[in-house]
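A single protein chain has been removed from this complex, and every other one stays in its place.
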Amino acid sequence: MRPSLVLAAVALTVAALLPLTLDPAGYLIRVLTVTLLFAAMSQAWNIVGGLANQMSLGHAAFFGIGAYTSTILLVNYGLSPWIGMLAGAALGAAFAALVSVPTMGLRGHYFALATLAFGEVMRVIANSWPSLTGGPAGISVPFAPDSLLMLQFKSTLPYYYLMLAALVLVTAVFVVTKAGALGYRLRAVKENPDAAEVVGVDTARVKTIAAVMSGGIMAALGTAYAQFTFFFDPETVFGLGPISIRVALIAILGGIGTAAGPIVGAFVIIPLEELANSWLSAGTAGLSQLVYGILLMLIILVQPRGLVAPVEALAARWRTRRAR
Amino acid sequence: MTDAVLAVANLSKQFGGLQALRDVSFTVAAGEILGLIGPNGAGKTTLFNTLVGIHKVSAGSIRLEGREIAGRKPHRIAALGLTKTFQNVALFMDMSVLDNVLVGALLRQDLRSARVTAAACLDRVGLGAVLHKRAGDLSFPERARVELARALATGPRVILLDEVMAALNAVEMDAIMGLIRSLRADGLTIIVVEHHMRAIMTLCDRIVVLNFGQKIAEGSPAAIARDPQVVRAYLGREYQA
Amino acid sequence: MVVIQALVDGILIGGVYAVVSIGLTLVFGVMGIVNFAQAEFLMLGMFVGYLAWAWLGLDPLIGSVIAFAVVFALGCVVQHTLIRRVLRAPPVAQIFLTVGLLIVIENAALLGFGSQFRSVTTPYQTSALRLGDLFISVPYLAAFLMSVVSGLALWLFMNRSWYGRAMRATAQDGMAASLMGIDADRMRRIAFGLGVGLTAFGGAVILPYFTVHPTVGAQFVVLMFTVVVLGGLGSVAGAIVGGQAVGIIQSLSAMAFPVQLQNLVLFLVFITVLALRPQGLVGGAR
Partner (left out) sequence: MDKRSDHRGPRLLRPTRRAALQLGGAAVAMPFIARLAYAQKGPVNVGVVLPLSGANAQFGVNSLRGIELAAEQINKAGGIKALGGAPINLVVADSTSTPTTAATVGQRLITQNSVVAILGAYASSLSIALSEVTERRDIPLLTMSFSDQITSRGFKNIFQVVAKASTLGRAQLTETAEIAKDAGQTLQRVAIMYEDTAYGTSQAAGIRETAKQTGITIVMDEAYPLGITDVTPLINKLRGADAQAVFPASYLNDGLQIIRSMRQQRIGIPVIGGAGGYIIPDFKQGLGEFAEGVLSIAPGSHDLAPELTAEFRQRHGYFMTHEALEHAVCLSVLVQAIETSGKADPAAIRDTLHTTRFDQGWAKAMTGGAVKFDQTGLNTLSEPLMVQWQGDDLVTVGPSKYAKKKPIWTA
């Protein structure tokens, strides 16, 4: 068995058993649940940002589409969020395809800024269309008794397992994609788009496929988020800071393009935010965020390729040595 | 002209106000090795890039086995059987040697058989021993051979080689020339851009000469070597030396 | 008449947008870095201007010079200690270093200045010139004129002084510039200081009508990106055109659409320009 597989199996076992030691409606499990969700979101971003090297700063657009689609369907038609999740994923994927058209030729900073604008467009639309979205006042998921069908629980524990399953699923999609033909093509496009084209890679097509996968998954996670928090407003799900920058940051800090990166990143960033908040915020306003910002900069300065990069490098050296 | 695998007619390419290619026409027959020469800046690489679709054609026609390919995207052209290597070596530096070639092989095969093909192509260019090295860690001559293997892996009908012999010593050069001949023996059609005149003269069946984006001569190596216009424009000193 | 009023308003505010955004484009032009923290230097400039007014009784239009000087110095330090270290890092690391910087500056300001909204009181804060039915806001006009002056000064600096030429040489090829005896590190330091200093200057000149608080940067960050992308990333002349474009689009779009949608209109223009002319409206100009 490959060492990474062993590691994954151990991590999964720990993750599955850990909640049994925690208060099922407590704070820690909530933090862990949010962490798993953000790890999954960041992993979805990683398909575009890591494999295709397209640094999207607009992934909130898809996330929000998912959250609003399922919630609107639930509020207005009583449809199960599972159906809403599928509908949202379809819409998110479609929107990703749409975004791909004007951003296809853009690279680096230009792509980042264009996607950022798309995220903001969605936020403005959600804000200015109250008859559909509830507008700036936000939208609440109606209270319902515990039910898997309606994806609603009083305790945090079921959400924990929901998010864990989501993370496992998204990571599996990422790993399979990366190891498959699409993964090779995406890496080729990332390294040298001209050369990739000349040896037969349809760069536009593979980038669009990656974007559509990523957007669809992100939207599905939006539904999971809506069901978990019960209330959200345009700024929460379409926000540049709370979502778009955050998911990219998590992947980058962990190490983009690797399956472990977003997970490691999320387990560093989200608890760090929480700790900074719970230790310092009662003292002086802004101090916790200040410390958080300084830590961010330090990590980027010390390890610009992400926290898993040194481990990856070691593993790669080991692999080549063995291959010889 | 039915036996021409590649037929270029009145091809022009403009960048803004700069006329990089003007009315270039030539054909290549199946199984031929065609040399393309010209002084620096004559438009050789531009011609290659235009043929494979990296640059958009400004005017003219390119027919591959009778089919018009001008205006198509590079990957479509590659799928139809025309590809090239890059003068400055455009490998996927962070990927392994095998994976580089694998990407080319994926054009016509699934992942499993592509891997076999890629290894075979690397064997053929003599790099069977470094499959798992990072492409960026290779020496320059090795990189050029990976380029060649990657192009071969796409299963082309016509292949354009842009200075694959640069920086090689005499032994290595002979090996590559042998390889190119064996590819021709397999039925490939090859166009070669090369600065090394001895190589061009011994390798090619026919030579096209470009200068200032225009074709100024075409013929057998011997005829080209005697063409006064070519000698004046380009060969002169260097070839006689 | 209404159109002319909207146009005049758009041009005046556009001048201000231009001067706060020039710094962003300058930093990108010289170093290839998109500085997400740029708007935080606007906030710092506003605070310096405010304190100069509150403590020394200086009008913000004069305080803007102090704001420039202080933030210029700070910018040099930031460049030397932080930005310099990621010049060769992947763009993602660059962007997120500046995101970290944004968080740090914003919260340091919250700690240092408190969360209060602060506003200066000037004798001309409610004055306007009146030309027939046309109103020209004095604070806007003053900010606009200051912007024009600073834009001219920057143009002179970049084109007439040795520093300016050396900086442009560094922007084109840092290595070659070093070989010619230019201290590229120093040029980048000055460029970054100048970039954030100009933004701070712009922050101070809008004080007569705008309120400062630690999170005021967030109101400007996307706007600044829009300005520089419309004009072309890295192009100083472009930032001026982009600023005008944004000002006029905002002002005119309000006549046809609800004001609520003014940013939607702006972003759609932004995306269209990026897709069709990624080099910006003034492509090629430097």
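By written order: A, B and C. Residues from 1 in each chain.
Quick note on the criterion: a residue touches a chain if its C-beta (ideal position, glycine included) is under 8 Å from a C-beta of that chain, and two chains touch if they have at least 3 such contacts.
Since we're looking at a predicted model, the values are computed, not measured.
All shown chains touched by the missing chain in the whole complex, by label: A, C.
Listed residues A:4, A:147 or A:278: the one in touch with the omitted chain is A:278.
Panel shows subunit A; residues 21-23, 25-28, 30-31, 34, 124, 127-128, 130, 135-138, 140, 143, 154, 156, 229-233, 235-236, 239, 242, 271, 274-275, 277-279, 281-286, 288-289 of it touch the chain omitted from the view.
Across the interface with the omitted chain, subunit C contributes residues 2, 5-6, 9, 13, 17, 107, 110, 114-121, 125-128, 135, 137-140, 209-211, 213-216, 218-220, 223, 247, 250-251, 254-255, 258-260, 262-263.
Rule of thumb we're sticking to: only the chains that are shown with their structure count from here on.
Any chain that touches subunit A and also touches subunit C would be listed here, but there is none. Legend note: the chain whose CA centroid lies nearest the centroid of all displayed protein CA atoms is A.
In terms of the distance between Cα centroids, subunit C is separated most widely from B.
Between subunit A and subunit C, the centres computed from C-alpha atoms are 32 Å apart.
Subunit A and subunit B have CA centres that are 43 Å apart. Subunit C has its Cα centroid 49 Å from the Cα centroid of subunit B. Within the complex, the subunit B residues that touch subunit A are 52-54, 73-75, 78-79, 83-84, 86, 90-95, 99, 102-104, 106-108, 110-111, 114, 131-134, 150-151, 153-154. Against subunit C, the residues of subunit A that register as touching in their complex are 49, 55, 101-103, 105-106, 108-110, 112-114, 116-118, 120-121, 124-125, 127-128, 240, 245, 248-249, 252-253, 256, 284-287, 289-290, 292-294, 296-297, 300-301, 304-305. If you check the complex, the residues on subunit A that touch subunit B are 180-181, 184-185, 187-188, 191-192, 194-204, 319-320, 323-324.
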